[in-house]
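Following: one structure in structure tokens, then a few remarks.
Only one protein chain is missing from this complex, and each of the others stays in its spot.
Let's turn to subunit A:
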Amino acid sequence: MMLSKFYSAGLLALALLFAAPAVSRAQTAKYKCMVQMTSYMGEEAYVVISLINPKGGYEKTLYVLGSDKKWYNTLKDWFAFYKQKRTDISAITGASVAGGDRSVNVIELENSKINAGYKIRFEAAVEDKKYNVKDIEIPLTTESLSAKTEGAGGYIRYVRFSPN
């Protein structure tokens, strides 16, 4: 019996040992995110998807559409945040999007941030055209993550999420 107790304790310890990271991983989920652009005239748009905390500040960069760092400073507000932290965003960087096109990417969200007053912000800039801090901003809720959100006259026509 002792042996089996030992076994149990060992297994538990093992389980705990391996469960710890597993638990923290379990707190995030992946979502497909589609950005559909309007048919504006001009160059391709640079779009940044950020997580905004309940206080209205930048929490985390979720995805960057646009690979040439030269243009990052045109996304003024986000760039101020990015400059401070300089996290590696190479894994969450894709191509810029042209008018009328769409872009589908996978973003990773922590479950704890859902329905907790956080927002997802899409800010966009086009060369020699207007810069929109909140091209679209969506409350981070279970509902919005399974629906389509129409834009408000910016470069983005709508965004759609779906669990990946």
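Assume a residue touches a chain if its C-beta (ideal position, glycine included) is under 8 Å from a C-beta of that chain, and two chains touch if they have at least 3 such contacts; residues count from 1.
Keep in mind that, in the parts below, contacts and distances are computed from a predicted model.
K.L.:
Write down which listed name, "Chemotaxis protein CheA", "ABC transporter permease", "4Fe-4S dicluster domain-containing protein" or "NADPH--hemoprotein reductase", is the UniProt protein name of the chain that is not shown.
P.N.:
"NADPH--hemoprotein reductase"
K.L.:
Among A:T61, A:N105 or A:N132, exactly one should touch the missing chain; which is it?
P.N.:
If we include the chain that is not displayed, A:N105 is the one touching it.
K.L.:
If the hidden chain were put back, which residues of subunit A would touch it?
P.N.:
Considering the whole complex, subunit A reaches the absent chain at 30, 32, 34, 39, 41, 67-68, 90-91, 94, 98-102, 104-106, 127-128, 160, 162, 164.
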